[in-house]
Every structure is written in C-alpha cells, then in structure tokens.
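Have a look at this one.
Every protein chain of the complex appears in place save one, which is left out.
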Amino acid sequence: MRFLIPIAVLVALIALFAVGLSRDPREVPSPLIGKPAPAFALPGLGGTPAAASPADWRGRTVLVNYFASWCAGCRVEHPLLMQLAQQQGVEIVGMAYKDAEADTRQWLERHGNPYRSVIVDAAGGAGLDWGVYGVPETFVVGPDGRILHKQIGPMTVEAWEQKIRPLLGGMAR
Amino acid sequence: MNRILLAAGLGLALLSASLRADVDGLDPQQEARYQGLIAELRCLVCQNQTIAESSAPLAVDLRNQVKTQILAGRSQAEIVGYLTERYGDFVLYRPPFKASTALLWLGPFLLLLGGLVWALRYVRGSRRPAPVAQRPVDPEAVQRLLAETQAQLAAQDAAPRKP
Partner (left out) sequence: MTPELGHFALILALVAALAQTLVPAWGLWRGNARAQAVAGSAAQAQFFLVAVSFAALTWAFVQKDFSVVYVADNSHSKLPLVYRISAVWGAHEGSLLLWGLMLTGWTLAVSLFNRRLPAELSATAMAVLGAVSSGFLLFMLLTSNPFERQFPVPLEGRDLNPLLQDPGLIIHPPMLYMGYVGFSVAFAYAIAALITGKLDAAWVRWTRPWTTAAWAFLSMGITLGSWWAYNELGWGGWWFWDPVENASFMPWLAGTALIHSLAVTEKRGLLKSWTVLLAILAFALSLLGTFLVRSGVLVSVHAFASDPARGVFILGFLTVVIGSALVLYAWRAPKLASEGELRLFSREGLLLLNNVFLVTACFGVLLGTLYPLVVDALGLGKISVGPPYFNSIFFPLIAPLFVLVAVGAVTPWKRGEFGPALRRLRAPALAALAAAVVLPSLALWLAPVTASFASKLTVAVATWLALFTLGSAGLEVWQRLVSRRRQGVALGPALRGIPLGSWGMTLAHLGLGFWMLGVAYVTGYGVERDVRLAPGARAELAGYQFIFDGVRESEGPNFTADSAGVRIERAGQPVAALAPEKRFYPSQGSVMTESGVDARLHRDLYVALGEPLDPQNPAGDWSLRLYYKPMIRFVWLGGVLMFLGGLLALSDRRYRLAARASEPLTANATRAV
C-alpha cells in the first residue's frame, strides 16, 4: 500500500499544476471588494479646490479609473473607455495617478476625455488607500459607495461584457 | 589643538548623520524595525522582490509609508494591518498563520514526525528475523542426509592423520 503513496502525490501535483497553468500569478485580488470605497479629498483637474470625494457619486454606479499620461496600458484601454462613456453612457471617474496636471490635460486633449470628472491624485495617496499597484486599474463602485469589482490592467471588451456590465444592471444602454 | 580636533570630529559626525537618506529621523531601534519590516514585504509590481530590494516607484511609496508610520509610533501589527487592508496577504512574505495556511506552517513538521516514526518502525522491522520459507519436511530426505553425513565422518576418522 505504501508503495502507492508516491503516485498519489504525483497525481495531486499534476492536478494542481493543470489548474495553475490557467491562472495568472501576477494578478492580486483586492481585499477591498465589498468594502466602502476609501475616502479622499482631492482637487479636480483644472484647479477646483480639494472638494472631490467618493461621496460625490453616492446613489450611482460608477467606474473609477486610475490612469496616467505616462502609462502605456492606459493608451490601450482608452478607445474602449471612450466608447463606453460616449455610446453606453457609463459614468467614468478619472483618477490622474502620480501625473503632472499639465501632462494629464495634454494627454486628454490629444486622445479624448472619457471621464465625467477627473480627480488629481498627484502624490498617489488615494491610489495607496485604494490598493492600486499599477495603472491602469478600474474599480466599480456601487450606489451605496461599496467597491463591487476591480479590473487590474487595461479594460478589455471581455472584462466589460462578462464582469462589469452585469454589475451596472440597467444603467448601461 | 584638542579643541580643533574635537570640532572636526563633531563636524564629521554631523555630516554623516545628515547623509542617511532612507532612514532619516529614525533612531537605531526604529531603523532596525524599519529594515526588518521592509525586508518582509513584497513589492506587488515586481517579479519577486521585497520592497527593500526594489527600486520600483510603488516600492519607494511603500517604504515611505512604513517609515512614516514607524515615526508616528504605530506598532508592527498596525502597519502590517494597514498594508493587508489594501493589498491583502499577498504583500506579506511571511504568510500569517490561519486556517488556509495551517498546512503550510505545520506540514513540514508533521512530515518530519511521520518520517521519524517510519524510520523507527523500519529499524524495529529489520530486527525481526527474516521469515524463513516454510516447506513441508521430507522425513526420508532427512534420514538420507543424516546417513550420508555419518558415513563421511566415519571415513574421515578412518583416514590416517598427518602428524
């Protein structure tokens, strides 16, 4: 009987690896899912005083998108965000993460602005509180101010269709 | 003369004290805590590095955060709690002991125990005399062997001995 133990261990390992091959080891799920979105008080783009905060979106489901003009992945997802905002009427809040205001503005002028509002997180403090570890990252925040979902890396059509759109319910046209 | 030397020495001491970049403002005990902590925290964007090793911007931010919190007098548990609230257990290179990591922490020692028990049983087992195959004994064969042996012995006795 004990001579069968090695083969049992091997079978277990192979099953483990078979599952493991389909996972991305680099994606870290957020512990903030289901928790209230961390508060902040930051200026909006264009010199509005430190007034913007998650309370502004109470009652609506919004996408909170951390982006930066220096971030390559943000360019990748940008056309999709534009499409979501313009054609589907999704409310997207832009968090300009560790970016100079002038650079952000120039970037938005050049590529278009999908954001209902843009908040300047120049020091990355809000990003730290939200557990951002690499832009772009997109959070779905529900009407009660809780984080429903986090998309790590560029937004994709699959992620939108399969994960995020259902969360927005009837909102997205 | 002595005074000049002393002044020069003080100047040097001040200079080198002001040059400590990352650990500015930490007393030696805090510095030790700081070094210990950042060597056990994982940089999330890096391949597999601690935030002490990495020069990624996020690692720099997290180091600063740890330093600020140490300066604010927060305890080790509080700082670790702050980070896991945001990034989960992934950020800890020393996984906390909980139900899902019990096997990780206890597994090797359980296996050691099992291995030692196995080794002792092996030793015990080897002391048991090897089982001798049981074959039905043929009485005639025994008689024949006995007779042959006796005949041989007799022949040896009869032979002349060398001096």
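Every chain is named by a letter (A and B) in the order it is written, and numbering of its residues begins at 1.
Going forward, a residue touches a chain if its C-beta (ideal position, glycine included) is under 8 Å from a C-beta of that chain, and two chains touch if they have at least 3 such contacts.
Because the structure is predicted, anything quoted here is derived from the model rather than measured.
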{"item": "On chain B, residues whose C-beta touches the chain left out of the figure", "value": "12, 15-16, 19-23, 28, 32, 35, 39-40, 42, 47-50, 52-53, 55, 88-95, 100-101, 103-105, 107-109, 111-112, 115-116, 118-120, 122-123, 126-127, 130"}
{"item": "Interface with the undisplayed chain - residues on chain A", "value": "3-4, 6-7, 10, 13-14, 16-23, 25-29"}
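Methods note: only the chains that are shown with their structure count from here on.
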{"item": "Chain A-touching residues of chain B, taken from the complex the two chains share", "value": "44-45, 57-58, 61, 65, 84-88, 90"}
{"item": "In the complex with chain B, residue positions of chain A that touch it", "value": "28-32, 98, 124, 128-131, 133-134"}
